[in-house]
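Yeah, one chain of the complex is gone here, protein chain that is, but the others are all in their spots.
Labels run A and B following the written order; every chain starts at residue 1.
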């Protein structure tokens, strides 16, 4: 079951491998936009909605991660932005996670640069002063799940064809300690242990059951439910909420912040191993055959 | 919902602000009593019941905390006392928590003295060698919830008008790390995170569901249920139970014990800020209007 689920859910390898710039769009309230992100920032409510639109499956490439980090930085600095909703413009997928093409056949330097960007995204999201809500309107494996569990709250589409989980092990790679700790902080030690050892992907109902997501709603109500929840969170005294959030997360954040270089080296050494490269190649070939 | 719940549950500001000494009472088996505590110590069973009777809502003022600490100290030293049940003589409330009047318009010295007494109560309760059971026969917000979760076991009245939770954030203040750790030890990291960030108060059924209380009983059976449970706990080999309790809690206790002064400074610096004082003033005015 786990294997089939992994194949169903994890399509993290973008099919072209280059950035597609045609997807920029502008909404009425949009005040920030980049190649693969559409940000609707409502100045009245102080809520920004970040739509990920990196076809086909919002794979987290180095370029896309860099865009996300720049956008997060801007919103974090903007005192008019107090809440952030993250969602997807791509059908059926929230984000397929880290782009395998960034880990296959790349130089150690490039791999290190990529990993630094993954760290940066996590640090920015997990430590954000904004209220952050993941509006998970599609499958969310691996890095997509990581993004989700850095948020303050997770609302997922109640569609049994979608799944969510840190399933890195199924690809033959290993979730680093800060992925693990974020998950432990969300669903506890035992759920994390069995989940990471087996590379499990959970159906929405299962994810709700173990606390990996907080709420399920019909697929067409994910964003509206996120907006409603955001309103409640923004009614909480802000300064006290921020200090409390920081108190809950700072030890986990500090552990990565004081070990970034070692963590990068660790990733690069692991991912550039011949055996791991071979695993990734086999995985990508399996995906190709599945598509064909 | 959270806001309304907070207003409903948290009436932590005693209406007179001075101690009322008329409430001393004597029961047949009573062998210790102070202004706002009635202690029934049954020498046969080795169980003391501490009734909080500080009108109107058992707010934890410096004086009341001092009384509680002195009583706890006496019971702890008394080899004839092996179990302690904490309950309330006030209608509808267990304890409304820390007295806001102790935090508003007071000198830093006084604030520090107050906080030291809060620490002392927590240290005595969380580290007690006695079996401690909270017989929660009314609402138990903030410091009232803290008292409850220091105990070994919590039995709450199954009345949906009552609520329990560490809702400090709703007042614009922040639960300190040792409140947080006590709650994490009780309901886990994620429940604590969402609970503290939103300042949630839980209905009895919700509290049971996340493990914030252990048992619900009809309102008129809270004390008798606590007594029955105490009998079971006192049948356990005592020395082994005490060492085990200490093993489970000592790292949390040690963290405060070795940081008391810094924790006091941290509290005093925070609470005497103009913005926080303003929050407290607004909160108290809101309570007044609600009463009128």
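To be clear about the criterion, contacts are C-beta pairs under 8 Å (C-beta built on N, C-alpha and C of every residue); 3 or more make two chains touch, one makes a residue touch a chain.
This is a predicted model, so every value here is computed, not measured.
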Touching residue (missing chain; options A:106, A:180, A:203 or A:239): A:180
Of A:192, A:229 or A:242, the one touching the omitted chain in the full complex: A:192
Residue ranges of subunit A at the interface with the undisplayed chain: 1-3, 168-175, 177, 180, 188-190, 192-194, 196-199, 275, 279
Touch list for subunit B against the chain that is not drawn: 152-153, 184-188, 211, 214, 232-233, 235-237, 239-241, 243-245, 247-249
